[in-house]
Structure formats: structure tokens, C-alpha cells
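Every protein chain but one is kept in place in this view of the complex.
Our next item is subunit A:
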């Protein structure tokens, strides 16, 4: 099947408006006869469910947690971008569009990104109307902060809990519709397959996680909004339950999966402390505004620190290697996420890591204490302040800015970051890849949509800070509710979809068989054993830097783990009760397939772009020596994979990317 992105014709500025003027609409009386299933109720799914219900469709929404408010969107800290230009600093729709395409290393679809920038301002209006308590200045107007990789201040925020507040906004909109009976909410339910009738998505099979019952649900269209697949690495900043299952099941039923290898590894996370580690915790990127990143220059000092003979504060300035400032004098500690992460890995691989595991670098605020303290002393007219006084004054300022993060760090690591530098290391955080969708956010299966982090469309090979929340809400509030109408306009006379068809029966049987297999297998190893093993291969061979040989090995190794899993996995308990081990088993089974496709995708992409760094594709000399080298001539395309029975046999379809409104440039942060 040839890929058709269905991007409307005409100048980029007019595409979305023209499109909306021409699409088919469903009249309000008919919407009452149309059902839509939304799977996942984070920012994208929650906002979509609420809006579709407001429009008059009957919505059935599904979440594996006990409430939509618990989706992992809730953990986003920093903020949400919008081209409001409230600061008068020259921001515009075009500039937000440009920054996003450039930040994505020119691997996203222009028309989608432009639309995203276009609706971004509406999101802020909508959220304020819903009662989202964004930060304000003393004049009572909305405040902004700036984020990595851009030159304007366009990020709206609610303390360090922006994701929480936006999600609670969408949740409140959902609650209003649940109360009206327009959304039927299925908490503690997990989608285990999609059902196609006559080639169209017409329902899902879901498991009630309390009773274990397998249920059939039908609808005229299905929307998958189940987030990213970072947990394929076992350790990531994702929630424990975050998974690829819904996205992977639809892939196996015909939805192409795009750019699986594009993963964002976030530079500022709390390092791993031992093998028991269950997840990683992110520290907001904003810390890099005031912290300086370093490792010791000399190996003796590294050893002395690891063995506890020296403290980081014992090292003088010239015994330290501020490697980001050394390598990237122009951007210093504020280089984009992918660059900062790789540089940390480079130092640790060379043996300079500063903790027991050898995987940590310092993030030091001493210079910020000094700078802010001196400034404060001037403001308060303190003459000849002592060193201690300056430090104290400076710490107060830093505390006001990042107090909650410092406290979080101290709770986890049990060290006081005001007295000793923080230790940080990169961790898997976000996946730019995902289910392929066209301009309408429809997958390659008619009637099956994919929105939010679960799709691939807007961030190219690297996502900028504060853009995930923007995309989730843009898709759910302002894009999907239009585009889905165009499709559903053909369904006004269809009537209710029966669940008594052979398609539902077959899909249900397949799901049940797999569950029975798990609880009866009585193997010798726990689900986590396999998940950790997979995670290690992913991290070592498909992590921050990749090469052909490693990727080929990864494919073989993952396949072997998968075969062992199906022989040896042990799942206690039964199928007809709450059984968390059984839930995990199903999810890990899917990760074990996705992992192989991931490695295959990374192998095919013989260029470095964004979060995907191929060691073979680096600048060999000149001022950019050693930096990532993109190859626009051969790789300016989206890789969309079609499932063919085994992940390794997937067939590649290419969507060529055209850049009509932006000139392609090499990113330079030197």
C-alpha cells in the first residue's frame, strides 16, 4: 500500500483553515448515533474524549489506572509552549513552527507542525477558561519562561507541575461529560486488541483488570492515545505501567509503525543506584540554566572520589573538566538534550563517571550561588560580604527557583545538593517514534486514529522541551475532533455496530488463548527477569549511540530473549482475578517484539539525526569533528513499517519529507 499523507494543497499558512472549510460535517442530531472509543486518557486521550462528547458523540473511554487523572502526562514538570507573543519578544506561529522543525532535526512533517503551532494559542485560552492555575505576574497576567534551544519566552507553566494541572483540566472536562452520560468511563481496563470489520476499525477487546473478564466493545471509530514506549528499556522516566501494547496490537492489525528508533534520552535524571532500581526520576531541564556540568580532569581524582577519599568540593577549578563548556563554547551547558546526553556518555565511557556505577556526572550550583549572592549583596547594600554570606544569599535565590527539585533529590539520594554537587545521568524519557498517521491523524487502518505521544508526527527525531504537552492537547482538543468528523460523516446511517460478529469472536479468542497460555505456562522465570534482560540489550546497543554491528547483535539477542520468554515465563495466579503479573506479561511480550523492530529501524537509518546517533555517521574533520552528521540526500524520509508476521520481517515504506517553507541546515551548537 502506498503511503498517502493527505496533506492539503495550498500555502502552508492556509492549509488548516481551508481544510476545515471543506471537510464533511456530521450534524448534531446524527452525532447521537455515533460511538467513538478512546483508549488512554492522558492529555491527548482525555482532551479528545471530552471534546468529542461535547460535540455530541457517544464516547467510551478506557484507562488502565483507577482514574484518568493518573495518566503519566501528570508527571510533566516544565511547561507548555504556545505562540502567544505575550512577552512581545517577536514570537509568532512561524517561529514556533520553525523552532520545532529545526529542533526535530528536519525529520517531521511540515504541515502537521505548522498546524500544531497554529492551534497552540487556543490551548492556553481553553485551559485558562477551564480554571488551570497557570503562573501569573504581579499585574495578574500570565507569566512565561524560556526553554532549551529557542530564543523567545513562550513557555506557560504552573510551578513545576504543569502536566498535572493540564491533565486535571482535561480530566475536569471529562468529568462534566461523564456526569452528562456522554462519556462512559472504563477505569482499570486494558485494551488487548482492535477489531476490524470490513477493513475498518470497529471496536476493541478489553480486559477488566479487577475481575479478569474479557469484554467486547464496538464503535464507529477507535482512537488510540496510549503514550510512548520508553519502557522497552525497562528503566525510564515513564510510569511503571506505561506500555506499547495498544499501539503494538494495532500495528499487528495493519497500522504502520513509524521511526521506532527515535528516542529522547534526557540528560538530567537521577543516576541509577543499584540492580533493584525500578524506574528513573527526571530533574527538570531548567536546572541547566544555573548548574554547570563537570567531571574530574584526572583519573586519580575520579578514583579517589569513588573510593570516598576525596569529595567533589575538594577539587580546584583547574582539576575539573567542564566538558560541555569546553566542547560547545557558544551554548555551553544549554546545548539541546541529545547533545548533552551524548557528551555525558562519552565522558563516562572514558571512565570519568563519578559514582560507584561509573554512570554519573556532576551538576554544580556553586557558581550560581556565588553569582546570585553577589548580586543580592549589592541589592541589599551589604559592603564586604563574607564568602559564607554570599553563598547563603545565593542559595536563597536558588531555593526559590528550584527548591522542590532540590528536596526531591535529597529524598532519593540522601545528599544535600546545596552543599555538594548533584549527580546526574541521562535516562530514557520520551519516544518521538510511534504509530504512523496521516494529516487527519488516521493510521493506515480506516477509522483507527492515533494521537499524542503514541503517534510519530510532530517532533521529528528530537522533541523540544515543553512541546509534548502542546502536542497532546492540540491533537485532542483541536485537531482530531475536526478530522474524525470527516470520516464519520459516512457512518450516519450505519447504526450500532454489533459485537456478535465473527470478527469480534476471533479477536476475543486470540486474546483469551494468550492469557490462558500465560497462567498455565508454569515456567521458571519472572516477567521482570525478561524485561530487565531486554532493557539491558536496548540500553547497550540501541541507546545513546548506535552502530551497525551492535544493532545486528541486538536483533538476534532480542529474538532469543523472546523465544526464551515464551518457554520459561512464570505467571502465578489465575486469569479471572486482579493479576498484576499477568498484565505485565502481556506488555513485556509486546516490548519484546517492538525491541527487534526498533533495532532494525535504527540499522536502516544510516545517518545521525536528533536522538538517533549512528557512530558511522559523524563529522570526520573541521570544527564539527565528532558531531552527528545528518544525511538529507538519502534519509529525508519517515520510515513506516508494515507488520509481516515477525517483527524482523517488517517491510519498510518511505514517506518522503518535503521542506518547502524551511531551509535545511546542519545544527551547530559550537
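Keep in mind that, in the parts below, contacts are C-beta pairs under 8 Å (C-beta built on N, C-alpha and C of every residue); 3 or more make two chains touch, one makes a residue touch a chain; residues count from 1.
Rule of thumb we're sticking to: contacts and distances are computed from a predicted model.
This complex has a chain not shown, and the name its UniProt record holds, of "DMSO reductase anchor subunit (DmsC)", "ABC transporter permease", "Succinate dehydrogenase iron-sulfur protein" or "PadR family transcriptional regulator", is "Succinate dehydrogenase iron-sulfur protein". Of A:151, A:303, A:560 or A:578, it is A:578 that touches the chain left out of the display.
Residue A:126 is the one among A:126, A:264 or A:333 that touches the chain missing from this view. Of the listed positions A:40, A:104, A:481 or A:611, the one in contact with the omitted chain in the full complex is A:481. Mapped onto subunit A, the interface with the missing chain covers residues 47, 50-51, 54, 65-67, 69-72, 74-75, 84, 86, 119, 122, 124-131, 133-142, 158-159, 161, 164-165, 168, 171-173, 175-176, 178-179, 185, 187, 210, 239-241, 273-274, 276-279, 281-282, 408, 411-412, 414, 477-478, 481, 522, 526-528, 570, 572-573, 577-578, 580-581.
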